[in-house]
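Next up is a structure, given as structure tokens.
Yeah, one chain of the complex is gone here, protein chain that is, but the others are all in their spots.
And then chain A:
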Amino acid sequence: MSASQPVPAAARLFLSGNEAVARAVWEAGTRVAAAYPGTPSTEILEVLAKYPDLYTEWSVNEKVSLEVALGASMVGARAFCAMKHVGLNVASDALMTMTVTGTEGGLVIAVADDVGMSSSQNEQDSRYWGRFAHLPVLEPADSQEAYAMTRAAFELSERFRTPVILRLTTRICHVKGVVVAGEREAVEPGGFTKDPRRWVMVPGNAKPRLPLMFEREAAVRAEAETSPLNFVVDGSDRRIGFVTSGPAFMHVREAFPDAPVFKLGLSCPPPLDSLGKFAATVDTVLVVEETEPLLETELKAAGIACHGKDVLPRTGELAPDALHLGVARLRGEVVAEPEHVVPQQVFPRPPTMCVACPHLGVYYTLSQMRNVMIAGDIGCYTLGAGHPWNALDSCISMGASMGTALGMDKGRGKVDENKKVVAVIGDSTFMHMGMQGLLDITWNRGNVTVLLLDNRAVGMTGGQDNPGSGRDLHGEETTRVDFAKLCEALGVKKERIRVLDPYQLPVLFKALREETKIEEPSVIITDRPCVLIDHYVPTKPYLVKEDRCTGCGNCVDVGCPAIHVTRRDKEVKASGKEVDLSFVRIDTSACTGCGLCVQPCAPEAIIHAEPVQTLQPVQFVRK
């Protein structure tokens, strides 16, 4: 976990954007903060959870977290929620009506776009939601601004009684910079006022509120014209004037220190009058925004001529090198050859599953099955699509394995008649959006075998607790969901639900074979903790007895990163077939003794080792 300690009010703090937002949320006197983890936003709530005097929770999904925040706002409390970009898609149903009701206590929604896609299934520009829902959008450019704009967002929210979107990107969330922080404000909730015309959004009540939403938008636009969050940095080279927002501002300043820049902090709705005046002072306007041409389109619609995505990349980050290229293109200049050495081709190094990850057993087993279509989902187990297993056939959005599996089953033609349909989903993903899909499978008599991987954690984002772990955000004990009962309640027959140990390969294989043969919905729940969490207990490591290893490579197919190939060879079998041999070694200092690789090793070459030197605790270090 990357959570850090709460910091005292002090002159200079070194904070990531996420930590800076958390600090400001706390200082703003926020009473309720909720989130569902997701890179790059996860640390905001992890850090907030350590501050005193506010309620924080992991919610089961982003929609619920936004609704929790709205409820708190209804009773007049300041409220906050955070999510990654795709989370706002999930929460958008609530968002699109919240904008009609407006808010009571200040409500800020931090949404973190994974620009550059370091850890997501897509790249999308959440600033669209501001346009779609007629909400103000703030875009900080570094940690200090993330802090200041979070504070400003609460004030804006209360002044205009609107939810405010704080748009972050990976390059804000995970960049550390110097921040000057302040003290916590005391804010007492104003209380709930029964007012159905405001809070009960039936057509008769919602209709009269629509004009209010547009009036509010116009008022925020007027605010944007004068807000100190929008400003011009003057420059002597007036050939190009830049219009920019978010971290791209820093890149523009770095690449073109002498150019005039219109920097948008309150970027939606954009201050078109001021932007028009700025445009008149420069030869050409270039809009630098990540990632969609939103401001560019709005400027053009307002009759302000500008360039943007005609010369700049449509995806990814707009770092100074991309800007230099774009500007050269705009000016019709030739780009100079770089002086540095040419990047060298080096093998890829994709992320791997952890040593002894319980998912290894599942994918080893799936990789041994023929004629299966495996609908996948999002989590560490998505790595099962890669080597050596190649045992996951789709990954779309949280919970999608259920619906896509059912669709595969119902849609298949003759060519796929003999294939089995399997869905693989993690525990956290199942509770986020998978449960409804399973209900759809049982209700509509789908022939799907669901592998529900219960590792009692949100592994992908760092091992956070979830309703299946029986602990809350603070690590305190609470209700623990019983997956077998839950699946039964969702309509799976009791005898079609099995709970088993994914470290027991033969048991897993037998269960999968049997359940996929029966033409009914079935669920196999694997029950072993993620190795990142404290439920996991490492045991005695193994080693390979070299004289017994025949090089069959079966253990390599398990995919545990503690197993290394030391030598490769070829052998011609009696049948005349040539086979590849891989002789192996186990990194005993990494192996935690799960016993998975031992099971497919026919010559019993993998045996227990005594702990080696490097495993000893550091106390024993002597000169």
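Of note:
Everything that follows uses one rule, which is that contacts are C-beta pairs under 8 Å (C-beta built on N, C-alpha and C of every residue); 3 or more make two chains touch, one makes a residue touch a chain; residues count from 1.
FYI, contacts and distances are computed from a predicted model.
When the unshown chain is looked up in UniProt, the name that turns up among "ABC transporter permease", "Membrane protein", "Phosphonate transport system substrate-binding protein" or "Indolepyruvate oxidoreductase subunit beta" is "Indolepyruvate oxidoreductase subunit beta". Within the full complex, the residue among A:491, A:561 or A:600 touching the omitted chain is A:561.
For the chain missing from the display, the contacting residue among A:462, A:551 or A:595 is A:462, taking the whole complex into account. Within the complete assembly, A:352 is the residue of A:205, A:352, A:397 or A:554 that touches the hidden chain.
When the missing chain is restored to the complex, the residue among A:342, A:415 or A:537 that touches it is A:342. Chain A residues in contact with the hidden partner, per the touch definition given at the top, are 12, 14, 116, 118-119, 142, 171, 174-178, 247, 250-251, 253-255, 319-321, 338-344, 346-354, 380, 383, 387-388, 460, 462, 556, 559, 561, 563-565, 568, 580, 582, 589, 613-614, 616, 618-623.
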